[in-house]
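A single protein chain has been omitted; all remaining protein chains appear in their positions.
Showing chain A:
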Amino acid sequence: MQFGIFSVSDVTPDPTTGRTPTEGERIRAMVRIALKAEEVGLDVFATGEHHNPPFVASSPTTMLGYVAARTEKLILSTSTTLITTNDPVKIAEDFAMLQHLAEGRVDLMMGRGNTGPVYPWFGQDIRQGIPLALENYNLLHRLWREDVVDWEGKFRTPLQGFTSTPRPLDGVPPFVWHGSIRSPEIAEQAAYYGDGFFHNNIFWPATHTKKLISLYRRRFEHYGHGKADQAIVGLGGQVFMRKNSQDAVREFRPYFDNAPVYGGGPSLEEFTRETPLTVGSPQEVIDRTLGFRESFGDYQRQLFLMDHAGLPLKTVLEQLDLLGEEVVPVLRREFAAKKPAHVPDAPTHTSLLAERERATTNTEAQ
């Protein structure tokens, strides 16, 4: 089981001080947070991609490349890479380059983006979101697996005899997750390819999230990639912790009440009851997270949202200490003890390479 954090890269005023970090401060804070993730023993750092204020993460591979140079073990990922508005050719190139620089410590998560105005800035139309995600990913998938591609589709100019360079490291494309919070088409897509499926698990009650994950698992089996319980599932989650539950609630409340995404909506109490948000002690976070397994089955990746809503860097780093010292070690132990042997771990470059070599040896043996 992999544990990590995902950032949306928002520049939000700290409601307790009124101070807004500069873009430069926020970018450096994200890097500091990524490095801290490795220090405290987490497995994954994922950055979002946005092309409008108040977000800074418009260029994920630049940031991840920098983080790659300063880390040893951390897997660098995205949450999400916009498969709708980016040219799939550029995604193929950028992430293959990153994969080489990071020596395989790279995977990525496809997402559509739900901000209507962004699409036309990149020559697209949000009403074509699903077809764009389907066609573009299909092309990306081919670009990483076929050395020379002839291709013609609906949304981009045709390719004749095109080779995307660099070729993926060791000829093994980065593992891909598909993120969606409500689209059965995307669960179907992830299942078809045998890729991972990620639900951000933030705003939705478990009953909804479960429908989408069950669909993905069922179709993963249908397309012959393994049993439903062997499908590769990732979940988000958001937590705020202090040793004492009451301290966590008191400290987090102003951030919750003023955050652009929650403010004016449900109360903190309603939100923690109806969604996976946990504000409390490390033990409460452990219990809630173990509960995800009860709801959705054995899964492979758990990412937490930690640096958002204007929380100061110092606080986020303290949260990461708690996560790394008190929460994740227990979760690793508990999840490992509960996971049946036939349920795989999340694929990594190493495991995919080994798998391919096994397949090649088998073919040669025949």
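As a convention for this text, a contact is a pair of C-beta atoms (placed from the backbone, for glycine too) under 8 Å apart; a residue touches a chain by one contact, two chains touch by 3 or more; residues count from 1.
Simple rule for what comes next: contacts and distances are computed from a predicted model.
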Per UniProt record, name of the chain withheld from view ["Phosphonate C-P lyase system protein PhnH", "ABC transporter permease", "(2Fe-2S)-binding protein" or "FMN reductase"]: "FMN reductase"
Touch with the omitted chain, as defined above, among A:Thr80, A:Gln189 or A:Thr278: A:Gln189
Contact with the hidden chain (one of A:Pro13, A:Gly41, A:Gly153 or A:Pro344): A:Gly153
Of A:Asp10, A:Asp94 or A:Glu135, the residue in touch with the unshown chain: A:Glu135
Of A:Tyr262, A:Phe296 or A:Phe335, the one touching the omitted chain in the full complex: A:Tyr262
Touch residues of chain A, complete complex, unshown partner: 130-131, 134-135, 138-139, 151-155, 184-185, 187-189, 191-192, 203-205, 211-212, 214-215, 219, 223, 261-262, 264-266, 270-271, 273-275
